[in-house]
Structures are given as structure tokens and as C-alpha cells.
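Sharing a structure with you now.
The other protein chains are all here in position, but one chain of the complex has been omitted.
Showing subunit A:
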Amino acid sequence: MEFKTSEYAGTLLVQVGCTRIDAACAIQFKDAVRDLADSEQDRIVLDLSMVDFLDSSGLGAVVAALKAIGPNKTLQLAGLTPTVKKVFHLTRMDSVFTIHATATDAIEGLANAS
């Protein structure tokens, strides 16, 4: 699972480098996000703009990561591509996560919480 991280004041921005989060890689994804909880930053933003496919296993992995990260940190999402956005919308998971249109928005604080 390829993650590229960069730190801003209080925020760890994580560029997810894979194009799919599916049943074949959901467990690795979940473990990799959980490891990010060791970061000193309180807010973790997953930039999913390279992910063009996410199925229910991938969605479950994102939810598991949210739980694993604990109550003292925030996990937010940015850059959802159309099919990924559809999965979050249909399952109403877009009411659980703060979702930013782009990683830049997330960093500049232009939260587009839906």
C-alpha cells in the first residue's frame, strides 16, 4: 500500500497511491491507515484522488480505520472520484466523514462537509 505523507500545522495529509481499494487489498489498506495513528498530527486527511475504484470491502476498511484511529484524532477524506463518491453517498457514509473536494481545500480549511 503506497502512501505519500506530508505534514502541515496539525494535519497529516496522506496521498493514497493505489488506484483501487477493493477486497483484494482492503486488509493492507486498513493496517496502513491504522499505522498513521502514530502521527503527532491530530487531523489525518486521506487524499483519494488517485483511487478510481472502491467497493464495499474498501469502504469497510475506511470505516475500520476511522474506528482504529481513536477518539482523539480526526480522519477526513479529500478528492473523491465519481465512483468512490457514489459508494459513500448511497451508503450514507458521506454523513459520517468530513469530505473535502480536494486536498488543497482540506489544507486551506475550506471544509466542504456534506
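As a working rule, a contact is a pair of C-beta atoms (placed from the backbone, for glycine too) under 8 Å apart; a residue touches a chain by one contact, two chains touch by 3 or more; residues count from 1.
Definition applied: contacts and distances are computed from a predicted model.
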Going by UniProt, what is the name of the one chain that was not included in the view, given "Blue-light-activated histidine kinase 2", "Glycine cleavage system H protein", "RNHCP domain-containing protein" or "Peptidase S24/S26A/S26B/S26C domain-containing protein"?
-> "Blue-light-activated histidine kinase 2"
Touch assignment to the omitted chain, from A:13, A:59 or A:99, lands on A:59
Taking the entire complex into account, which one of A:5, A:83 or A:104 touches the absent chain?
-> A:83
Where the missing chain touches subunit A, by residue = 20, 22-24, 52-53, 55-57, 59-60, 63-64, 66-67, 71, 82-83, 86-87, 90-93, 95-96
